[in-house]
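Okay, so here's the structure we're looking at.
Here the complex is missing one protein chain, while the rest keep their positions.
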Amino acid sequence: MPAPALSADEIATLLHEVFPQAFFPGCGLTLERVEYGDVRVRQAFHEDHLRPGGTISGPTMMELADFAMYVAVFSAVGPQPLAVTTNLNINFLRKPAQADLIADAKLMKVGKRLAVGEVTLTSAGSDEPVAHVTATYSIPQQR
Amino acid sequence: MPAPALSADEIATLLHEVFPQAFFPGCGLTLERVEYGDVRVRQAFHEDHLRPGGTISGPTMMELADFAMYVAVFSAVGPQPLAVTTNLNINFLRKPAQADLIADAKLMKVGKRLAVGEVTLTSAGSDEPVAHVTATYSIPQQR
Amino acid sequence: MPAPALSADEIATLLHEVFPQAFFPGCGLTLERVEYGDVRVRQAFHEDHLRPGGTISGPTMMELADFAMYVAVFSAVGPQPLAVTTNLNINFLRKPAQADLIADAKLMKVGKRLAVGEVTLTSAGSDEPVAHVTATYSIPQQR
Partner (left out) sequence: MPAPALSADEIATLLHEVFPQAFFPGCGLTLERVEYGDVRVRQAFHEDHLRPGGTISGPTMMELADFAMYVAVFSAVGPQPLAVTTNLNINFLRKPAQADLIADAKLMKVGKRLAVGEVTLTSAGSDEPVAHVTATYSIPQQR
């Protein structure tokens, strides 16, 4: 396995700079592990994420999964903030706890133009997945 | 086509009550059309929705599509706030404009337990879809 | 809407030539309509397509949808037999009848490298969709 193209600190610095709407002090996102194409991101629990039934909303989980994939792409291909999702598929599996969410993203393919990965979401303190995502990112070409 | 199970006003009132985190004064969401299993929701443009490249972020579009499906489910089966998404698949097709987003959701199947629909997202003022979603909602059973 | 890049007859001739495993006399597939990015393909009913429960098997429907998308890609970008599916998502909606299957494929995006479309499958003689597919094809680049 190659070394990651960027470390967790380098990715955090890049995200602060290019995507302050999503990654800012107090946003609750932490990059907990960054290896090559294999990262873990934690989303701190916040009551605003709840939906009817007292469970964490689907969009909260989709946003976290998409963000974790974005970090995984950086870990494999370096600073490409203009990489964009082209497809995302999510299966919601279980009701998440009122707890932090953990996203483990792993790339299955790193091509020149496309990266494809899967993300498993769990509630902190549990091993059972609450949701599973596959997603494709398009990587802009250098000219 | 049957009449909708709830009108736009009834759905808005229900959403204010059961899901104030997502639907509150100033949230920018408007229910523009509610027919049976066929609804239009508008999301007002806000700079917080932008991502690197000056385009509206994927999670903003996924959240709007999921919300429009939720409204479509209410339009077909009535007040079921505990209906939950079980699967959502999105294809991002074009860079959206810095403008309001329009979501047209249409149910393809309304079963006792599952509703399946598709959502087409466009930028206000354009006909070309910026994203296309299919989603499945699970409808809780009355006991 | 531009004219199709190839007519139904031209596509049938091409398919016979490049993909005889799928498109051969007696295969049961008919190209019923070919417009630009908008085609209809019919699959004749055959008992071999049945699965337990007396319904047409999922793989039969997936194969037909994928084939219809392939034809739709030809209708928009011309003879590109090396175009390949990169993603396909199918929702099975209703039990199909023991009848011909009709696939209506429509492209939502025709880019230089990717074409994205949706396919609605119905049983001949009915309007209700039995399955709905979205798929992405990658179009090889001329050098």
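As written, the chain order gives the labels A, B and C, with residue 1 at the start of each chain.
Going forward, contacts are C-beta pairs under 8 Å (C-beta built on N, C-alpha and C of every residue); 3 or more make two chains touch, one makes a residue touch a chain.
What you see is a predicted model, and the numbers here were worked out from it, not measured in a lab.
Screening C:Thr13, C:Thr30 or C:Thr85 against the full complex identifies C:Thr85 as the residue touching the chain left out.
Of the options A:Ala12, A:Cys27, A:Ala44 or A:Leu93, the residue whose C-beta touches the omitted chain is A:Leu93.
Chain A meets the missing chain through residues 87, 89, 91, 93-94, 108-109, 116, 118, 129, 132, 134, 136. Panel shows chain C; residues 18-19, 21-22, 47-53, 55, 57-59, 62-63, 66-67, 81-82, 84-92 of it touch the chain omitted from the view.
In the full complex, chain B makes contact with the omitted chain through residues 86-87, 89, 113-114, 136.
As a convention for this text, only the chains that are shown with their structure count from here on.
Taking the mean of each chain's C-alpha atoms, the chain closest to the overall C-alpha centroid is B. Farthest from chain B in terms of Cα centroid separation is C. Copies chain A and chain B of the same sequence differ by a rotation of 180 degrees once their CA atoms are superposed, given in steps of 5.
Work out the mean CA point of chain B and of chain C, and you get 29 Å between them. Our note on geometry: chain A versus chain B, Cα centroid distance of 23 Å, whole angstroms.
Along chain A, residues 86-87, 89 each make contact with two or more other chains.
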